[in-house]
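The full complex has more chains than appear here; those shown keep their coordinates.
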Amino acid sequence: MPVLKPDQFPFRTELAVRDYECDMEGIVNNAVYQNYLEHARHLYLRSRGVDFASLIREGVHLVVVRAELDYLSPLRSGDGFLVGVRVERLTKLRGVFHQAVFRKPEFVPVLRSQIVGASLNAEGRPAPCSALDEIFPDSQFGHGV
Amino acid sequence: MPVLKPDQFPFRTELAVRDYECDMEGIVNNAVYQNYLEHARHLYLRSRGVDFASLIREGVHLVVVRAELDYLSPLRSGDGFLVGVRVERLTKLRGVFHQAVFRKPEFVPVLRSQIVGASLNAEGRPAPCSALDEIFPDSQFGHGV
């Protein structure tokens, strides 16, 4: 597997650890990384002209159907970090967000993840939505669901 | 893949959704499931005589190195649910928690996950610890890390 580097992720955002995100071990709690990843995805969406709150009001639900996270190194109080996002269309109804977290200033890999998203209609059934084309532009993809 | 059922998980705990865990979509936020899973694991640990807070004070760190989560169905405000835990020793230094969430009262599968844990010493290096033998009793495992 190639070395994980920030420039493999076209969309990047910078954040800093907040102390309440650290647990008894003095490190950022595992669940909090999913918060960071979601926040970075939503910022990416907004950069593509897609507003998550507006989508919900329109009855479109972009949901996470699968998450894989590899914890490589901990973040601690005072750490600044970068979250990277790279998208890949999987099918007409699904795409994957490749995401990673890097600790500043040396950009040490902290977390690698793949988050699979799908679009559902108001009834909770898989349904195509134009937002997916905005989120996963120019992507090649195969068939199936 | 066999149908997911509560009785496949020897350790089970019951919880209920708290409204602050629900997000703008009116469903439990993705990251919160990692909170539920961690809480269930720590209750399982305690049932095996292993106290997470005590371990930290002794310089033993049980950390999550990988998490896989499949989101099958959402939890909503008012839902009661069950979290199941089944353990499997992978190596001398690693084990996996097979975990699932079921919505009451019909025990509809909500989430399936595999959480891989490892033990580190105070310097952050992989190191065996007796707690692993308590957590993963009578497990068969191979070699390597």
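Note that the chains take the letters A and B in the order they are written out, and that residue 1 is the start of every chain.
Please note the rule applied: a residue touches a chain if its C-beta (ideal position, glycine included) is under 8 Å from a C-beta of that chain, and two chains touch if they have at least 3 such contacts.
A quick note: this is a predicted structure, and the numbers were derived from the prediction, not measured.
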{"item": "Homomeric complex, total chain copies (2 given)", "value": "4"}
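Note that only the chains that are shown with their structure count from here on.
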{"item": "Subunit A-subunit B separation of Cα centroids, rounded to whole Å", "value": "22"}
{"item": "Residues of subunit B touching subunit A in the complex", "value": "24-25, 29-32, 34-35, 38, 52-53, 56, 61, 63-71, 74, 124"}
